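Written out below as structure tokens is the structure these notes cover.
Then we have chain A:
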Amino acid sequence: MQPIIDYITSYLNSTQTPGAAGNFFWAFVYILLVFLGLSVAVIAMNWLERKILAHMQVRLGPMRVGPHGLLQPIADAIKLLLKEDIMPAEADGFVFWIAPFIVVLAAFTVFVVVPFGPTHAITDMNIGILFMLGVSSLSVLGIVMAGWASNSHYPLIGALRSSAQMVSYEVAMGLAVVSAILMTSLHGLGLYGAGSAGTGDTGTLSMIGIVAAQQEQHVWFVFKFFPLGLIAFFIFAIAMVAETNRAPFDLPEAESELTAGFHTEYSGFRWSLFFLAEYSAMIAVSSIAVTLWLGGWLRPFPNLLHGSTWDLVFNLFPGITFLFLAAICFYSTARMPKHPYFKIQTMGLAGFGALLALIGLVLFVPAVFVRVQDIYWFAIKVAAFMYLYIWYRGTFPRYRFDQLMKVGWKILLPMGLGLLILTAVMGMRSELQHWVASIL
Partner candidate 1 sequence: MNPPVATPFFFYLLAGTMLIGGILVITRRNAVHSALALIAALLAQAGLYLMLYAPFVAGVQIILYAGGIMVLFLFVIMLVNLERVQKERQFNKQWLVGIAAAGALGGLFITIYTKGKGIFLDRAMPSGLEAENTQKISVLLYGQYMFAFEIASLLLLVAIIGAVVMAKKRI
Partner candidate 2 sequence: MPWDSPMVAKFKRQYGSGVEPLTHLGQNYVVVDRSLIPEILQILHNEEQFDYCVDLTAVHYPQREKQFDVVWVLYSFPRNERIRVTTRIADGETLPSSVPIWATTNWLEREVFDMFGIKFDGHPDMKRILLPDGWKGHPLRKDYGILQQDNEWVQINLGIESGQ
């Protein structure tokens, strides 16, 4: 028994991720946590999207299941699980069956390397960002398979559109990512992330290494080589919306043209897998954007506003956020109609508020807030992207397919290429100056 406990406790003081440290117990725990957190995030996102979109569109959104529709996603999930699972008679059985799993697998696997904090990741891979791009590019396979296996026109066109779209935008996305990776390589700075000691010349692909580089260089890459970092960030921000098939690039599932695109023939549980995959892919690409350009887990202004006072102030943020949410809950509870019919709902809302307040209070415990600090900032940044996704959906009409391709190939790709060259030139400018001086 003792060796097992030792094995478990031995990791606690480690400065590495469980994967890199080779601690399988903690790696397993992290996987579970990430999976659970992701599921909760998708459920919350579902509710938030409907509510925020509804309020943008002068309506209320879900109001019936639970107070302010808080239980709606759960009701939906139960409905989807209980629904009949229909497979078209002419469908290719095996491919039809496996396609949603591939999409979900690809969408979830990328979270293996997402760094929620310096040690809060399942593992730190030396090719982290490459791994993320590679695995997320596999999800297009699932979509193509789903569209083809349905043996129906609309899904087929949806699949063709989405594969063309995702392959095209991966190029622009990749170029933007490369320019961020170039920024990690700066002369005279060693130690970029775990295991990359002494390789400062070559930069790093490791997700943790990239954030560490931003910390070392005292700048988020979005502001580095201004405005180059900003442009790269914008290219990525556009490409990632296209990559996840969301409005205004939601052509593969443009309901006015192709009913539901590649998943037209899917229903029930299998459809919910596509839904799950879509939202976790959104979170995944947002995580990449946050890691590469917005400093990952770093809190705002760590260099400007440092010292113990500021540290304490920023450390209190997570607790304050939860208390604020709890306050909203209590305010809504007070505003609930005073009618016996709403008694349970009012109690439920109050209970939910109390739960949030409790979490908030727990977050004021120093031992806790030091540990969740990184995760909090990371989550807040990702949440901002999630809000943007909803906002886009409420505002923009849909692009036409040729226009979408035009944006991808004729605007984003040349911009990305030029940006890459400029970033390289900026990174090498002292060498170039020497070189020019030696010639003159």
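How were these picked? Simply put, all candidates are chains of the complex that A comes from, given by their letters.
Assume a contact is a pair of C-beta atoms (placed from the backbone, for glycine too) under 8 Å apart; a residue touches a chain by one contact, two chains touch by 3 or more; residues count from 1.
No experiment lies behind these values; they were computed from the predicted model shown.
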| item | value |
| --- | --- |
| Single touching candidate for chain A, where 1 or 2 all sit in one complex | 1 |
| Touch list for chain A against partner candidate 1, complex | 20-22, 92, 94-95, 125-127, 130-131, 133-135, 137-138, 140-141, 144-145, 147-148, 156, 159-160, 163-164, 166-167, 170, 194-196, 199, 201-202, 204-205 |
